[in-house]
Structures are given as structure tokens and as C-alpha cells.
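Have a look at this one before I ask anything.
Only a single protein chain was left out; the remaining protein chains are all shown in position.
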Amino acid sequence: MNREQVETNLPILPPPKEKVTFFQWLKDNLFSSWYNTLFTIALSILLFSIIKGTLTWIFIDADWSIVTSNFKILMSGQYPAVQLWRVWLCIVLLASLLGFSSGIWNGTITHLSIFLGSLLFISGILPFVSLETRIWTFIGLAILIVGHFIGKKIPIKKTILIGWFLLFPIAIFFINGFGVLPKVGTNLWGGFLLTILLATVAIVCSFPIGVLLALGRRSKLPTIKYFCIFYIEFIRGIPLITILFVSSIMLPLFLGQGVELNNILRAMIGLTLFNAAYLAENVRGGLQAIPRGQYEASHALGLSSPLMTCFIILPQALRSVIPAMVGQFIAIFKDTTLVTIIGIIDILGMAKNVAQNPQFLGQQMEVFLFVAVVFFLFCYALSYTSRRIEKSLGVGER
Amino acid sequence: MKKLSLLFLLTLFLTTAIIGCSNEEASSEEADGNVFELVKSRGNIVAGVNSDLPGFGYVTSDGSYAGFDVDFAKAIAAAVFGDAEAVEYRPLSAQERLTAVQTGEVDVLIRNTTNTLSRDAMGLNFAPTIFYDGQGIMVTKASGIKTLQDLEGARIAVDTGTTTELNLADTFRLLGIEYEPVVFDGQDQVISSYEQGSADAWTTDRSGLVARLETLANPDDHFILPNVISKEPLAPVVNSSDSKWYDIVKWVVYATIQAEEFGITSENIDSFMDSENPEIRRFLGLEGELGSEIGLDNDFVINIIKEVGNYGEIYDRHLGPSTIFNLERGVNSLWTDGGLLYSPPFR
Partner (left out) sequence: MNTTTPFWRDKRIKPILLQLLFVIIIGIAMFYFINNALTGLKRMGLSLSYSFLNSTASFDISGDKLIEYSATDKYSRAILVGFLNTLRVAILGIIFATIIGVILGIARLSNNWLARNTSKVFVEIFRNTPLLVQMIIWYSAVFLTLPLIGDNYNFANAIFLSNRGIAIPWFKPIDITWIWLSFIVLGIIGAVFTWKWKIKQQVETGKRKYPSIWVFGTLLLSIIFPFVVTQSGPFTLSIPEINPNGRSFVGGFVISPSFGAVLLALVMYTSAFIAEIVRSGIMGVNKGQVEAAQSLGLKSSTMLRLVIFPQAYRIMIPPMTSQYLNLTKNSSLAVAVGYPELVSVGNTILNQSGRAIQMITIMIICYLTFSLITSLLMNIFNKYTQLVER
């Protein structure tokens, strides 16, 4: 970056803009040649009929009562209603962190907070949610906005950073209770809450394992290196569902009697082990991108290998693979739906259950579409973020 | 340095979180062959049940479990702890249920499970049958199917991992009828493919057919074929490693049957407290030490009957004439009424 500044002292002016009229634009973009015109017309007709059909169905034909009357169990499963404030507290905490961060850093993260804000706002004004939900969403929204403005004034970076690191343990603490608060065991976690928890646990717990595997794969010690290669390639070679079978059926066998893990914890272990292999490959990509000079320089400074890895290599490597890791998070987030196959009731499992309720027969499309939209919103927001980060880091640009 | 310390902090909290997560379930004491001790120290029993079979095991709208099978889990809890609510329910699918007992994930499985030799040999023990069932087939009235022969070329939906799947293949192989099985993992998909007409028929235990019939959109449009194509004695299952625990489950089931034979119900049990009949006195633990011989309180039968009721009461509550199912007792009557329920003497 510095070099560029030195080279160009003069401000770079953008090329003069051509004046594009509406018709010119149409001609350039839609009707540039006879086949393009034909294609545009055909595609417009097709798209028009599809969009018209979809909109008619959504607003006229579809009966959304299956979603509206099961909204609570789709989102939080059998989590006791009187304890739901704990989940809300976590969301409010997240909102405040996002708000502060967006105020302080004011970059990509602002887009994420806008996303969360609009999500809270929309769920707050949905006609069928309870008053409690409404109150909580607006508390979250208010804190998000207030946090943003406070963050702009007082940049308390360190506190917020620590807050981000503590978010996950605090959330787990509140959601479970651990006996300090009335305990809500994992067997009561369900719906979208469970989906998010499964994905978060998988990504957070697999992070250290993935980094170790990636380092191990580049190790000079053959046993460690080949063990890591074997693990990574083995896991990447088999489908997630077989790993979930292993964790749900074979894990109790391997652990022997006496160690009891319920099926949700077992699924978490399976997802973590699976995700670690993919994460390791991402991190390895980052490690490989580090120029040799960095290693040589740190050796020249007399740093020992572990110190060099911790302070020089990993920070750079991890920074450059953030987009890839967000991509991996999206992947594992989508993949958590597979736990339905081993009998865990996440949002998809819950949707399947309510679709069978005789009261809502024939409304499968509505409920599954709802699930798809929920996933789409989150995944799209995340992939958008990852692209923004990619741009701001300048990764992938030559 | 700051980043490093943050990283350390992160790992620290992660570890605590993970340990915290697993701590709730982890019970490091060696449980091998000691299910009963484990149950007692835990203070409740973990029962594997069905969550989507109306009448037998299902989740009510307030999120609690109910049904015929569930009541037997409650009876066991009442016998062990004097509290029918000391049960933690684990909804299990057809295919994971047996593994759950084998690995000790659940203490007892009461989930319309058929007693068979090969299952018994898998390290499991079957308590006395609580429901004598048989496999049936449901078709629509409009299809005009009246007998098994009419099912030539039909698509029949069936749940995978069940004895039902095997019986279906056996029966049609024997009759030499070609059919096309449509196999699903889970009863729900079986029924939805049948209801939407993608399959001509669906098959499961007759009790299950009756129970599900009432939840179909138009129960009157459907018809259960009279043929019973298999024997399905449904029984509670425990791990074979602890014979003491097996005895308890076994005698809890017998106690409900014996209570019906004596005519003792949850309503009238107090009038039996001063009974002169030595058999009844022994049964209720007013005399002798029968309960402590299997490791329970002597009055465990009283707890069962007071908290849950006798076999007839359990049956009527969930399947009897007052319910939508109105299922005939049939072979599930006492031996004195020509049925198959027969309890060995309590002495």
C-alpha cells in the first residue's frame, strides 16, 4: 500500500463517465444483437411466468398457518418457554457486541449489524409472535443502535474484543444453566436454536483442532505429518452422514460404559471432527501463502519454532484465510441439517414433525420453504460478509 | 502478546465450556452390570420411548410424554422411587432404539418393540409382553383391495429397521405375490407417502395402524385388511448385563397384570389394605419381604397401583373405549378372560 502512495503523488482521477441514457443502457445490456434480443424476450416471458406463479402462490394460495402457529417450536424446539429469556439475553448480548463493533470499526461488520437489526425488526413486527418476543426484539434492536453510537464516540476496542471471545462460553452458560440457573439439558434444545448451537460448537471446537492438524501436516516429523494427512484425507473422503452414524452408533461403544453422552453431544463431536479436517485444509492454504522470508526473518531474530508459529506465522495465515473459514462456517451451518437423519430434532426435523400434524396436512411446501428461507438469509448474509472481508483484505487480488 | 493472551483465554473458556457440556451427562462410575445402582444414584430412570405413535408414546401439546408404553415407564419409576414422574424420556427412532439399550444410553426401552430371538441374542433381555400385537396392512376403501392377493403389483410403504419390513417380505414371498416396497426411515414419511397416494398400502403393527387411523385426514376412507401377517409381542427391553434390574422391570409388568387379576385399582386400593386374603397381603407387601428380595421397597406394588394403576386401567386410559382408538382387548385380556396375560404368583 505504501509503495503505491509513493509512486502516485497525484490523486488518481476516474475515467470520465460516459453519459448512458436509459435506452442506451437497454440496448447495450439487453438488445445488443438479434439473438440477444430473442434471448431476452424468451427469458423475460419465462421469468415472468415463474415469478407470477410464485407470488400468487405465496400471497394467495399458500396457507402459512403451519409456520405461524408453530413458530415457537420451529425456532426453539422444546426449550421451556419460561426460560426463553436466557436465549433472548444471549441475542441481546450479541446485538450489543455487534452494535459496539460496528460503531468502532465501521466496516464490513456494519453490514452484519444491519442484517441482525433488520432481522430483529422483522421478527418483532411479525403479526403472530408473542408480546414477549416483541419486547425482546425491540430491546435487542435498541441496544444495537445505541451500541453503534456509543461505539463511535468511545472506542473501547479491548473490552469489545474480550466480549467477543467470552460470548460463546457465556451463551452456553446461559442456555444450559449448569445448575446455577435452572438446568436446561441438551435434550431440550431444539429447532433453529439447536441448529445454531450445533454449528457454533462445531466451528469453535474444531478451530483449535483444525489449526493443529494444519500445522501437523506441514510438520517435519514424519509420524505427525502422516497422521495428520491420513486424518484429513480420510475425513474428507467420506460423507458427513457416515461420520454422524459413527458418532451416534459407534461412539458409545468406543467410550465404553460409564461415559454417557446424549445424542446431541455425540452429534456435536461428529460435526467437530468432520469440520476440523476441512478447516485444517483452509488453514494450510493460508500457511502455504506465507513467503519464506517471514520464516527466515524470524529465525534470524532468534525466535524458537513455537514462538515463530504463534506470533509470526499463524496470525498472518489465519488473517488471510478468514474468508475461507467463513465459507466453511456456511458449509457446516448448512450441513447441520443432516442431524435430522440420526433422529435429532433441529429446525428441519421440527418442520418434518409439524408437517405430519393432521391439523396442517398438505402444507409441507410452506414449512420447508420457511426453513429454506431462514437458512438462505443467514447463509447469504455470511457469504456477503465473507466477500466484503475478502475485498478489504485484498486476498485473491493480483 | 495481547493476542496470545486472548487466544489462551479463548481456549480456557472453550475447555470449560466443553467440560461443562459433557459434565452433565458424564458419570464416571463403572456401570458395568450395575444398571440398578446407577439408576438409584441418579434418582430417575432413563426410558427410551416413541414420540410419534398416538396411544402408545407421543408428545402432548404441553411437551410431556404420554401413552400406553409411557405408563409402563412410569410404573417402573413408581416402583423404584415411589414417584411416577422420576423418568427422563428419550425419544428414539426405530433404528437407534436397540443400540441405545445395548450401550446403556437408556435404562429401559419401552417403544413397541417386538421380542425376537435374534434381538434377545444381541445382549438384550425382554421383559414380559405388555401388548400382543400382529402386523396388519392399511389400504384405502376406494382401492377396492380386500385380500392380500389384491395387492399384486402394489406399492407398500414400510418403516425401515423394523421386523415389519422383514415380515412383509416373508409373507409376500410365501404367497408368491409381486409387490414394490417403498422403504422410509420413520413412520411419518411412510404415512405421508400413503396418504398422498404415492403408495397403495402401508403396513405396521395393527395397534399402530389403529392408532394412526384416527389421525388421518379422513379416517373413514381407510380400511385395515383382516389378515394378521405376523406375531408381534411388544415388550420392554433392558440390557442383559444386570439381571437384578431385569427382574425389577419384569415384576413391575407382572404386578400390573396381577393387580388386575385381583381387581385392585388405583381407586379401590385402600379398601384392600385390611384384606384377609394372604395372597393379596403378600402382593401388596403388607406381609412378607417380597419387595426387598428384588431390591425394592416391600410396598412397591402399592406405589405402582396408586401412581399408575393396574394393567386394565392403563389400557383403558390410552386405548380403551373412552379413547378415540377404542381398541378391543382381544388377546390382551387376562387369562381368566381367555386372553394371554398371565402373571406368575407373587410368593
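By written order: A and B. Residues from 1 in each chain.
Heads up, the rule we're going with is that contacts are C-beta pairs under 8 Å (C-beta built on N, C-alpha and C of every residue); 3 or more make two chains touch, one makes a residue touch a chain.
Quick caveat, the model's predicted, so the values are computed rather than measured.
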Residue of B:Ala169, B:Ile224 or B:Met273 touching the missing chain in the full complex: B:Ala169
Omitted-chain contact residue, chosen from B:Asn50, B:Thr103, B:Gln187 or B:Gln258: B:Thr103
Missing-partner contacts on chain B, residue numbers: 32, 94-95, 98-99, 102-103, 118-119, 121-123, 152-155, 160-162, 165-166, 168-170, 173, 179-185, 189, 192-193, 196-198, 200, 241
Residues of chain A (touch criterion as defined above) contacting the omitted chain: 28-30, 32, 36, 39-40, 43-44, 47, 220-224, 227, 234, 236-242, 245-246, 249-250, 252-257, 330, 334-335, 337-338, 340-341, 348, 352, 355, 362, 364-365, 368-369, 371-372, 375-376, 379-380, 383
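Rule of thumb we're sticking to: only the chains that are shown with their structure count from here on.
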Distance from chain B to chain A - Cα centre to Cα centre, in angstrom: 40
List of chain B residues in touch with chain A within their complex: 2-4, 6, 9-11, 13-14, 16-18, 20-22, 24-32, 52, 63, 88, 90-93, 96, 99, 103-105, 185-186, 188, 191-192, 195, 215-217
Complex interface listing, chain A residues touching chain B: 78, 158, 161-162, 165-166, 168-169, 172-173, 176, 178, 183, 185-187, 201, 204-205, 208, 248-249, 252-253, 257-263, 265, 268, 310-311, 315, 341-343, 352-353, 355-356, 358, 361, 364
